[in-house]
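Following: one structure in structure tokens, then a few remarks.
One chain of protein is taken out of this complex; the other chains stay put.
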């Protein structure tokens, strides 16, 4: 399949996910006394972690490494995140967690779509497109969670994070394959983002439960010490 | 070297390792309140984590991403794992740990052999074949352990996990290089699996000790808190 590239969507996606990365890393659940340099690295994980993972799996030199605009956008959004944190530290935690969940709902479909798009572009088929979409969406957060010593959100109850990523990839993939040519790719992207965003906002608002077969604390080795 | 590919062995290996991934993730030592989606992701780690790591290092688009059969097999074996867990939760922990160790003994040589095979196929030599075999064998388990906040088994005393992986890779590599042509690759594979399986079963049964230069609890940052 020969799909057009849309670098602006890619950059936009990197920017909002870099911002989310810093905000997440500054949460009490994740903060481990990070330095400013460390928080900018977290912005990189959020902003280009997904794209780099995707491109490595597809056997390409990662786009965020080839184009110096990506690191620049990540650093700027990282600094913006630090500024936001300075002004909102006073807000109660419940409020911030909630705001962050909604912000995450908006930022997460983009990487899913870009991942699915790139996989289709490599003629890897629908199944690989959804898989790469899921990996691209969650890889950045996995890096941040592992660095913070927290069980990655993707395997824990997390208000339909996995479902939303799979939904965004699937809607994009199916529309891209079915309506090929009748809708512009920007339209297909917007539809997929909208569907996934609304699904996730509802999941956060209504507290849709995840299916957990055996409840255990999301704790690490500390409990075994 | 021009070696035939054997996709069925690859698929078989992915299947039993995906099953092992779910069973391991449901152990009390590893369970962190995983969702069903999270446990299926653990099945993916077990089933294709090793193969993906191997192919990324060899500069290929990972086979498990190109072929939709792999994700399908992982999901099915993951669901089988969930069903087995439901019926065996009542068994005492000692029994399950033991059964799991034997099952692991059977599942681990396959990835070692496939890794060594692929590295030989890329003309990387004996040393690289053993190294890639070791990485392919252990990468999936490392992902599961890190996600669970547990010190990865590969660096801890673990009943000769590393030795077995190196043994399987070495036997396969040496036989493939030495007897080239006289034995079919299926025969060479069976011999390598058998040697490694017997070695590991003996190690589990006889509690062969690992050499630990300085004993410390296999605990994480909790002890420093």
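Each chain gets a letter, A and B, in the order it is written, and its residues are counted from 1.
Simple rule for what comes next: contacts are C-beta pairs under 8 Å (C-beta built on N, C-alpha and C of every residue); 3 or more make two chains touch, one makes a residue touch a chain.
Keep in mind it's a predicted model, so treat the numbers as computed, not measured.
Chemist: Out of A:71, A:115, A:140 or A:157, which residue would touch the omitted chain in the full complex?
Modeler: A:71
Chemist: Consider the whole complex, including the chain that is not shown, and state which of B:11, B:76 or B:146 touches that chain.
Modeler: Here the residue in touch with the unshown chain is B:146.
Chemist: Since one chain has been left out of the picture, which residues of chain B touch it in the full complex?
Modeler: Contacting residues on chain B, toward the hidden partner: 56-59, 119, 122, 124-128, 131-132, 146, 149, 151-152, 154-158, 162-163, 210-225.
Chemist: So that we can see where the missing chain sits, which residues of chain A does it touch?
Modeler: Counting only chain A, the missing chain is touched by 26, 28-29, 31-39, 41-42, 52, 56, 59-62, 65-66, 68, 71-72, 82, 85-86, 89, 146-151, 217-223, 225.
In this text, only the chains that are shown with their structure count from here on.
Chemist: On a C-alpha centroid basis, what's the spacing between chain A and chain B, in Å?
Modeler: Once rounded, the distance between the two centres reads 29 Å.
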